[in-house]
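The other protein chains are all here in position, but one chain of the complex has been omitted.
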């Protein structure tokens, strides 16, 4: 609520257009709204293109379906991550147009027909084939947030020619998400080639001293290439969401 | 391009089927497509507004001064981080216009007269007063990259009213850098209020189980707010540089 | 046994009021009692309102039922934590009035009809819905110890307006238990708002670099808000018990 | 601001008693005040008996002295922790009555003449002589918050008779702070003897696998005795402050 | 011994300068000095009272049974640890007198009829009931090595009177094995009471920040009581074996 | 105090042989003495051959000298560890016969003229030359406790022939202390050769992934040789003390 | 090569100053020098004797079989690691000559009939029987790369005579792979005996403080024997492959 809106409201009250009770209610509500939190929260969801995301792990299919119905009401975009097949089945029964991506393990609905801006492409890269599920989660997330997304999988540092063969994609993108497990070296190489934000996503892929993704995480945090930021292990959603925020021409 | 293709190309050229320029273009592209790196590297620096950054720790004042002279040649912007007073003295002798920021511990020169775009403001927030040096490094970095930067210091989560009193700044910014040590909670709170990219910078401020910033780092990686990405402990430069990349309207 | 009581005992013996054997027995018993341990132990249980708690994990239903019978004898309050349905079934067969809380995974019986003091309320807060089981364990524990307990769930730092909407509860409470996983930031925010003891309970909720609750634990130990103390990961019982001790007007 | 106050305000406005601008200002101010934070913060300090604490590490003597003057204005109690002799010298020059405790490394002034309630004693125990500085910081903190504080030093678990010889103190106290390094076992033993809140403070005392206090910290978090809560390594201030909150009969 | 020295020695022998016995002694010593290992190994097993121990985890029942038959040949004592019921069944089919201890998860046979020396008692103490399996493994091991073993279970530091009630056992023992999980404090208390070797065994009992026994392990390594040595987490066998070595009057 | 002694005491009281006050005093004293702690403590020191050890780190020379005088009164043995030259100078001024071992960094006095039993030898082995200070601390400790001690230094596993050349010493010893840094492999090799207790002492010698002795500590805890127990990193004193307990023919 | 140089080169060719072959060579080299990667990659596989290895974990039997068919085309050697029986069954259906090693969990085909060079033997040693699967993976890998491989299992440091009995094998080998879990001491002992490269492979064998192989890994990295290099935990393939590279007489 801006100062101007507030001023109008007060004049209406003075003129008797609205009752004391009505103004009181508005202002009482303001008690929360004036802090901005509720308002912000509300606006933020509208602006970001979807109101809330369902993290399915630890939720029953029924719970997920219930929340999904509420979120997707009125054609609003729906995103559920870490969804199993049973979650999907439950959602599908209630939301016929729900789509399951078995690689990304996501359920979506009401995805924007076309991206906000075709020229602003987000590129999602994965180092190995085992990293693809996390990369796919990032791609699905960025797409449902209204971005054009391209993917480039299996271009790890031990075979750099595969990455270079696709350098056009690199140079065309506005934000790059790089997903890698094991030694997590790919973001450094990509970050050294481009001048757009690079979001590094460590994955839990590996064994022994990979410590469930900790090695990749640490490597990414210590990258010698500038401009790289990092999200939590296996957090494809977080990377896709952050990429979308960075990609918006606000 | 196979040897055979190459052979055909050369014969065509010899036979006059294709012009010298055309062959030259093809081969040049080849050079770009393949070695490419040097070129890219070159362009990248031009686009980013400064060619290289000097990390002074472990370098002698003389070494830093020598590199600084080379980098700043032709009025190109200069940034040296983790610089001590002796580093500055050595640089100052050679580059009269060099400026030292004793809080950020940076040496700069040839900073752009004014930001690329005044409407695209980067906000740098610190949780405690002890976090200010890292925040200042981020701010200096973002400024010399050509951004308008505002700062908001000492607004930790144990006194939220201080943050809220400045909510206008929050909502006006395009990218936010949040610097915090100890429990590293501030990025989660900020991330819950805004819809622009938030870069979290853990600092080594704290004692005991803060483990030199590891606690803050982990907390930031596990933030319950979406859209937050993280850089290394005390890496103010990295945050400022990434913020600059995110802030450009490419 | 005070010096005065001892003096009386000895005089009775000298006067022949009690036999040598009787005095000997009393004093032998004293061999433990004089150290105070046994006595203390005994008194302590009486004062605290329940004699012992059963940690069900790793115990068979039959074992739990046996111990439960002994503990609840004479209408004494019973609390069993980390109880599965089979534990409950076994207890229920022997103690008809036993109650199972499937969220908290507790079995209770002989809960005090009403709290010791309605004015002294303990508030249990959880950051996320996944943290509720641990919060519920804390609430059940504090209630069976004779406290009035209120709960406030799903008020994490990424949506602070939800917490503020219930600020009355915060200010009315005498002790607050704050349960949070992931980045564990909520206790810092709550601790910055109130002036009563805040007990922080990290949960194992999260993934990747949350390390089974270690991140939340560390964040809580490093809280920038004063007056916060911490218990072990997922230790809802410990928090509820400590809250009860703090809430007593001894 | 209560609903009633708000109603009066609006009526005054309607009746023309106050101008639109005046109402607007009040409501705008409400934008911060309604969140309560500023107010709460203010009240909280008053209630707790001292407004802010200075953590001297990383601050210059001049900075500490400046803050100390502001805080202690009007006879309000002053507490500065981790203070060196040079900090004290600087403070002493401006605040003549400032007192330095070289063991606790604290500077205090305006300590309450006598405790709020002599019957509510806080006991501070240390396991070894090397733990005394941290214990002393806790004791100084609790005292300046208005509590009666007793201390019991060098009563580690390898010589339990020393603890038992002072059992009267244990049983008389309302809150107990137990400070221990190395294996951190003392809180478990104390917690098994008493029925009041026990705050465990791990110290960085030890070598090798004590890992700067981590071993003691972990041991305390895993205590088999109920009712123990833990603060950060070497955080004597935090323990003393929390003990004071727990000791108040609010 | 060089080739030349050897040659001289042999010539002296041939010439009768030194006796066969003398040469034999020199060469035998050589044998001892050098290969030595096999011999030592052989003697060592005889002296220690059993030739080899079977660690069943990761071995099939058939494998265990085969090894058990070889080891127990000629009435030699048999010890198999971490044995499941199926391991026992397979062994039992081949060795009728084999005995299974389901608590310790051990299979034994040919246990010495009576201990080497009844006066030299090894005491095995456990802090909690959950620690008993590890304690039992230690007890079984020490017994089959020919020692008199007594046990004292569930005497954790949060209820010291239980330990003190059995202080006679403490003072009578020649070696004490103390088994504890969680905070691992019991060895420190026991070590402060006795003047015989105390072997501390951390167990993986606990949750959260007990880290599968690491907390107890670290606490034991940092014990403030002198004379305590430590074995690996859950290594009841190792403790029982070491206790047996310490208990022998060699 | 046995039951019989108690009975006699009571009869004497009844018969008027002792006054009520006298009996009361005896029984009151019993309040501590009956727990045995004080008594035990007293006896323990006498039996062990020295009353208390001074850990000099963190103590001033004056403090150390004061304690040393008290301890060594009446010709009792004195041991101070981690002593610097200034500690020694201070002690020397008060105790003329004090001896400083600059390798072990120990101050001793009143060492027993000859060992309790020359046949019961403790062998202290070190892997590298850098481990000698810790080994020397162990040797000094065991000697002042009244043991015959031999040493064998610089016999690491990368040159096993050096160890084998001294195998006589190995087989002659009753207890062996093995001190090693880096990979900590030596105790396993020694433990495979002998049938006496082996105490492993990790040292902080090494760099990089030796983590200040943690690698050696872990290796020793995981030794594949049976009968090995471990003490804290660099804890030569603890090893020497434990070895002395193990070496006594109690 | 600059554009100008390129232009000169082309003109020379057009003018007939240099032959087509000469230009072709120059440009081909350019291709190598720059894109180089693909070419190199190609040559590398040919030289190394097999084109790619399949890591089966996380792949379905069908996926593995498909890749296996492509790789083994034309009689090229096939290696699939971490293969289960179902993987093998699927491969076997398509590649009749495929061989499964159930210990090493490998699928191979088209193994070279005989090693490149019988005199250059690779020795694979394991410390315990539980380490054999990892050792076998190393052996299988080295063999299919064309090396003569010998194995020596169950020769851990606690029974050195077993290793010494086979010293001929040690001295005959050109590269040695040493596989060990628990304390990981064997590579140090072997490295002290030989003067060829020793590759240490830690295994996840052990319990408690072995931390899934981390202890063995750290011990190997800190080996006091020179010339030892280390691979990841359980990485038998990596060790076998590196050993093959070291064993080639290039």
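We just call them A, B, C, D, E, F and G in the order they show up, numbering each chain from 1.
Everything below uses one rule, namely that contacts are C-beta pairs under 8 Å (C-beta built on N, C-alpha and C of every residue); 3 or more make two chains touch, one makes a residue touch a chain.
Nothing here was measured: the structure is a model prediction, and the numbers come from that model.
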Query raised in the report: Which visible chains touch the chain that is not shown?
Result: A, B, E, F, G
Requested in this report: Could you please point out the chain E residues that touch the chain left off the display?
Outcome: 1, 3, 6-7, 10-11, 13-14, 20, 23-24, 27-28, 30-31, 33-36
**Report entry** Interface residues of chain B (partner: the chain not displayed)
**Finding:** 35-38, 41, 57-58, 202, 204, 212-214, 217, 232-235
Query - Residues of chain F in contact with the chain not shown - result: 130, 159-161, 164-165, 205, 207-210
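Convention: only the chains that are shown with their structure count from here on.
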Report summary line: For the pair chain A and chain G, the C-alpha centroid-to-centroid distance in angstrom is 40
Query raised in the report: Where does chain D touch two or more other chains at once, residue-wise?
Result: 35, 37, 41, 159-160, 164, 192-193, 208-210, 214, 217, 221-222, 226, 232-233
